[in-house]
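Let me give you the structure first, and then I'll get to my questions.
All protein chains but one are shown at their positions in the complex.
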Amino acid sequence: MSTAARTQEPLLEVHDLRVEFGTRGRPFVAVDDVSFDVFEGETFGLVGESGSGKTTIGRAIVRINETAGGDILYHGRRINGIISRQLDREVTQKIQMIFQDPMASLNERAKVDYIVSEGLYNTRNYKGEADRQAKVEQALLDVGLLPEFASRFPHEFSGGQRQRIGIARALVMEPEFIIADEPISALDVSIRAQVLNLLADLQRRKRLTYMFIAHDLAVVRFITDRVAVIRKGQIVELARTEELFGCPLHPYTLSLLSAVPSPDPLVERERRAFVYDPGCHDYSVHGPVWAEVHPGHFVLGNEPELDSYRRTVDERHR
Amino acid sequence: MNEPILKVLDLVIKFSLRGRILTAIRGASLDLQHGETLAIVGESGSGKSVLTKSFIGMLDNNGWVDSGAIMFDGRDIAEYRSEKEWLTIRGRKIAMIFQDPMTALNPLRTVGLQISETLELHQGLRGASAKRRAVEILSDVGIPDAAGRYSQYPHEFSGGMRQRVVIATAMACNPEILICDEPTTALDVTIQAQIIELIRRLQRQYQLSVIYITHDLGVVASVADRVAVMYAGDIVELGTAEEVFYNSQHPYTWALLSSLPQLGIRGQPLYSIRGTPPNLFSDIPGDAFAPRNPRALKIDFEERPPYFTVSPTHVARTWLLDPRAPKVEPPETILAMRRKWRGARP
Partner (left out) sequence: MSTKLERQASLFTFAEYDAQAAERAGYSSYSYWGSTVRLFLRNKTAVALLIIMTVLLTFTVIQPYLPGQKSPLKIHTSPETGIQLRNVQPSPEFWFGTNSIGQDLWARIWSGTRTSLFIGLFVGLWTVVIGIIMGAIWGYVRQLDRLMTELYNVISNIPTTITLTLLAYILRPSVSTMIISMCATSWWTMARFVRNQVVIIRDREYNLASRCLGTPTQRIISRNLLPYLVSVIVLRLALAIPMAIGWEVFLTYIGLGLPLSIPSLGNLVNEGRQIMMAPILRYQLIIPAAVLSIITISFYVMGNAFSDASDPRNHV
């Protein structure tokens, strides 16, 4: 999506993030020591199946979920755990989220005007009624909706329009970083294109950074610059998108890619999916580590595996 | 050409909603051949679920078949009104599986009992023989340790396993037609591949004819012999999978294919359709897709296009195929698909 040259300073850093749910005695570990960086202006993809923890990571960043360990740094400042009120307000304004289900993410009993202005009311980031209305109008126009929609209720709109209202709600805060949690999974096929185009366009115009959480690899390939594959709370591989699709290393990544159907009957005839077997790793002697096997290409594996990955990558790049 | 196992003729289905009449299916025609997989593609509101529900008499209470026919087994089953008549077909000759396996199974009864029940009802098996057959079927759909898992409850199975159980229940009576309504949409992609493979195997094994309803064109390409594209209660294009993917003729099919990220070019906007499907409460003059079609003809707003024949197996309902129509260039994605096809043909 974004071909902007990225600065080396990460916008968001996640170090050894750990999120647990449930009782203190036997917690369920949803996110297990996850680390990655997101750079300014890029679209970072987080791909995984259900229960992988990808949504939990997004929610931990916007402080909906509590973290049990590790740090989340934004512009170098820690934003998880207990933080000052002022920092909390800053995070609320600068980091926003787009949700998955347009039918559930809007308050049915409130007008679109209130829904879009909700954040403004909270941060009081407007100079009076007229200014607020102008901001709402602009946000609606930015997402391709008509300003007259502000006086209507969500049920009067289609799924795609509702999702755009959700995007307008995030945009009106003038954020820097938007976490899009499966923003198109619940939409019809032809509407997905609309929303993807909109997100790309907004990124260019407003210089946004995205974290795109998804389970659909085809979409991820199309819009992300870098992508991390997550399984059961652990990131197993992270690389630039084309690098990951062109030279996948971890067996789980390979299995995932083999299972994705392609809208091309001739290609489909040849495709053979295979199942990932966690038993293919022997971590009894050498435990797995997270290592960079090629510039920008990280994999989870033990030393013998990493060696073989390095060889594969070098072969590829020759 | 052999006699199709199921033939739908000009079917019109209406619903009474909040005092108004909604025409969910506006004159659809299709046929299903023995042993083939027909995929019905459409977005929400296209009517694909309603259409197939009418094949087994599962329309909601406020819906009815207004006109047209559904020919199966030499009879017009659209005429059926009583539960008794439908029970000779439903589950026995035509079975259906749905998207959410959790709500399709009774959480309070063991899995084995649910299958045995179907066997007792439709095939008259009792007790031990029903159980034996149920275990056989469970193992047939790929559930390991079927005998042991016979007495387990649905919540003890994972999503993919549950869907296998649902398929087992549907297959218990050796139906002739299996209708799958988005069976893999709620499943992870790796499980989806397995379920698709399972259905394919069962189809070969039992000479099943399968109707696959989905919005995922990747799944369509993977499973379908023939494809029907639905829009606003009408079938706008019908042909073999190759014909519909590589030589599509209807602007809606073009829009659908062009909007796929798999076929998009990085950095460039995807082709997208503005607006939303039409309101089915009012009569739609002309082509239902016209208001959203940037290259619509004036006649698209006035008169409904008939089916034009592209090949003996391929029809499309668009005025663009009329000899009087101007030549319209489809989007780049479609042209690329056409070139690919021409290159691949011997």
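By written order: A and B. Residues from 1 in each chain.
Just so it is clear, a contact is a pair of C-beta atoms (placed from the backbone, for glycine too) under 8 Å apart; a residue touches a chain by one contact, two chains touch by 3 or more.
On a predicted model such as this, the values are computed, not experimentally measured, just so you know.
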item	value
Candidates A:39, A:126 or A:153 - the one touching the absent chain	A:153
Chain not shown: contacting residue from A:54, A:132, A:169 or A:297	A:169
Residue, one of A:44, A:99 or A:276, that touches the chain absent here	A:99
Of A:109, A:205, A:272 or A:318, the residue in touch with the unshown chain	A:109
Residues belonging to chain A that touch the chain removed from view	59, 62, 64, 88-89, 92, 96-97, 99-101, 104-110, 114, 118-119, 121-123, 144-146, 152-153, 155-158, 161, 166, 169, 173
Where the missing chain touches chain B, by residue	17-18, 62, 274-276, 278-279, 290-303, 319, 322, 324-326
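Going forward, only the chains that are shown with their structure count from here on.
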item	value
Residue ranges of chain B touching chain A (in the complex, touch as defined)	43-44, 159, 188-190, 192-194, 196-197, 215-222, 224, 241-242, 245-246, 255-264, 266-267, 269-274, 276, 340, 344
In the complex with chain B, residue positions of chain A that touch it	1, 3, 49-50, 158-161, 188-194, 196-197, 200-201, 215, 217-219, 221-223, 255-256, 258-268, 271, 273, 275-276
